[in-house]
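Of the protein chains in this complex, one is absent; all others appear in place.
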Amino acid sequence: MESLWLILSDPNTRWVLAACVLLGLSSGVLGCFALLRKHSLLGDAFAHAALPGICIAFMLVGSKSITLFLIGAVVAGLLAAACIQAITRYSRIKEDTALGLVLSVFFGFGIVLLTKIQQSANGNQSGLDSFLFGKAASLVGTDVKVMMGVAAVLLFVCWLFFKEFKLLSFDPGFGRGLGLPMGLFNALLMLLIVLAVVIGLQAVGVVLMAAMLIIPALAARYWTERLDRMIVLAGLFGALSGAAGTLVSSLTYNMPTGPVIVLCATALFLLSLIVAPQRGLAVKGMRRIKLRSRIAEENLLQSLYDLAEKDLLAGRLRPGIGYRIAQLIERRPTAPKAALRTLRRLHRDGLVKRVGAAQGLETRWMLTDKGGELAYELTLHQRMWEIFNMYEGVLGSFKWDGRQGGLAEQLPPEVLQEVDRLLDAHELKPRLTFAGGGRA
Amino acid sequence: MSYELWVILTGALVASSCSFIGCWLILRRMAMLGDAISHTALPGIVIAFLISHSLDSWAMLIGAAVFGLLTTFLVQTLHQSGVQSDAAIGVTFTSLFAVGVVLVSVYARDVHIDLAHVLYGEIAYVPWNQLVVGGVELGPRAVWMVGGTFLLSLAVIGLLYKEFKITSFDPALAAALGLPVTLLHYILMTLVSMTTVSAFESVGAILVVAMLIVPGATAYLLTDRLGIMLGMSCIIGIVTAVIGYYAAVLLNASIAGAMTTTAGTLFLLAFLFSPSHGVVMKWRAKRRLAN
């Protein structure tokens, strides 16, 4: 802890810290739009393409100036974007190839320029090397002030055009239909992404810059379904990784800042990937296991229902009639042992009961009133879907959310009535009702 | 053989082996996966070095191949768990590359890997590192490495040519015919990682990507036959290496950088003037039709 304060008391470290937090923040925010536009790797292309731009800026001026570097990188980045677009539009080459092609050719050209610069007299003081792998420690006060300015502009523009960018990421065709100049907004977004990339270059370097655009945004995606919250979270994650990375690397001997920042972001991503509610792998895995046992349960309930309904329609249904596992399996094949386990679970929950004295696989089972009610609902649900497929218009704009309970509860009353009528008309209505039973 | 010829030979071998395997990446829309694999060779090399304590080429080849497969596997796993494919590639390769850079920094005293060379290589040093067997100099190590992996990919793809072709064109039919589509994918990616790492020390990660993608893309604009595309990409690669070398000598600049720039220029020419797919030719054909 003490050494942390010691480090923070150094003004230079404070500048570096501020720079890394800023770069995390701005690339996190912009990364959200890039991710949703499926343009994640574009940041990678921009970062590589910036190299020749920066080199040319240096050659023209002959000294290191962050403002000129910014301009050079932006021009090169936009040129790269234009090349990618031209190649995919005017030839049979697909986007991924165009991306890799532009990225590597621009970078190769940059390397040629870099070697030329290094041969010249003042080449060694150029500090251009730090752009390859990033050298956060080489950042000075003036650099950071420029970065602050750019970051502030970026965030302001994002805030200003939030709903246009949202539309652009979600449904550009619709935006065009509204008469919005989507092409212009796309260009503006590209420009902002290039700027975010350029801010970060000096701190994390060419190769790892793409990570800052992708990873915080991707991590944020796991926690929310809303774009505004996702943006705030991504900015937060980015800033957090920037801060943590700077501190860890300044506390450890010979530890480069850029990669550590990236690894902090990766750790946040992995954490989100696993533990996030709703979308996290842990929850998903648990849900899958539950779903599997629920499907097994539902299948058995429906089989019991089918058999009883069949007997009802044939006039054979007497109180206390039960069915053996062999009969159930005949309707929906599973392993007998698994079926027995599931039936015991259903029994525990009071959904089925035993009839007669036979044990094990020979036991006869029947639905309790509670189980019958549930089986009725399940059968109804499935047959309703058939109706929806037959009558596309019935549902209208209604979207069923499986997590929010049964289909019947969520349907608007007039739709429910109509579905009910259609079920009757097609003789699909489940016939067997139980005490308290279905919605007839 | 003179110094100059060895450098050109190395460049030509790197270019043709990369573009041969790169054609498949282009046709399968996996160019960026190639980019990713060429970056994740770094941690593979470092870890292989830390385990074997030698800069032996075989250890590195295995290390990089393992990491290439790991990259492929992680990308696929992330994609299957719901991450969109471009982001899955981005997360995987940057994270693994960051691990590589951190390892190089931590073990800086033990690992003699120059990070700048990882990015853009140093083909000019290749002839100094000779393969010596029984006291006889057999030529640069790099030539043997690159040549060896090139022969391996030629053999594997030659044997499984029609299988690779059908899984690239119509994976659904391939699966319906009972071909192991996933296994073939991993075989191809193993070849990509081995090709990448063998080319790595002479041209560096980014320029490996250029050689993987650019000559293949150029050939793709010049022909409509897979076999011809494969052969033509190798020839374009060799031409690129030769022109690139002399351009570098003329300009006194990075050889690998000059080769990439040459590759880009050749692509631009094909993009504009290819008889069947060039922009200018298509435009002229359209104008003739209009008249």
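Labels A and B are assigned to the chains in the order they are written; within every chain, residues are numbered from 1.
In the analysis below, contacts are C-beta pairs under 8 Å (C-beta built on N, C-alpha and C of every residue); 3 or more make two chains touch, one makes a residue touch a chain.
Heads up, the rule we're going with is that contacts and distances are computed from a predicted model.
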{"item": "Chain not displayed: protein name in its UniProt record (\"Fe-S cluster assembly protein SufD\", \"ABC transmembrane type-1 domain-containing protein\", \"Metal ABC transporter ATP-binding protein\" or \"Xanthine dehydrogenase\")", "value": "\"Metal ABC transporter ATP-binding protein\""}
{"item": "Residue, one of A:Leu42, A:Ile387, A:Leu411 or A:Leu432, that touches the chain absent here", "value": "A:Ile387"}
{"item": "Of B:Leu226, B:Val242 or B:Leu268, the residue in touch with the unshown chain", "value": "B:Leu226"}
{"item": "Contact residue for the chain not shown (choose from A:Lys310, A:Arg332 or A:Lys429)", "value": "A:Arg332"}
{"item": "Residue, one of B:Ala172, B:Leu250 or B:Ala290, that touches the chain absent here", "value": "B:Ala172"}
{"item": "Where the unshown chain meets chain B, residue by residue", "value": "27, 29, 159-163, 165-166, 168-170, 172-173, 175-179, 220, 223-226, 228-229"}
{"item": "Residues in chain A touching the chain absent from view", "value": "92, 295, 332-333, 382, 385-387, 389-394, 402, 422, 426"}
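As a convention for this text, only the chains that are shown with their structure count from here on.
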{"item": "Separation of mean Cα positions, chain B and chain A [Å, integer]", "value": "30"}
{"item": "Of all residues in chain B, those that touch chain A in their complex", "value": "26, 29-32, 34-35, 39, 81-84, 86-87, 89-91, 94-95, 97-99, 101-102, 105-106, 108, 115-116, 119-120, 205-207, 209-210, 212-214, 217, 220-221, 248, 251-254, 256-261, 263-264, 267, 271, 277, 279, 282"}
{"item": "Contacting residues of chain A [partner chain B, same complex]", "value": "35, 38-41, 43-44, 48, 87, 90-94, 96-97, 99-101, 103-105, 107-116, 119, 129, 132-133, 206-208, 210-211, 213-215, 218, 254-256, 258-260, 262-263, 266, 269, 273, 279, 281, 284"}
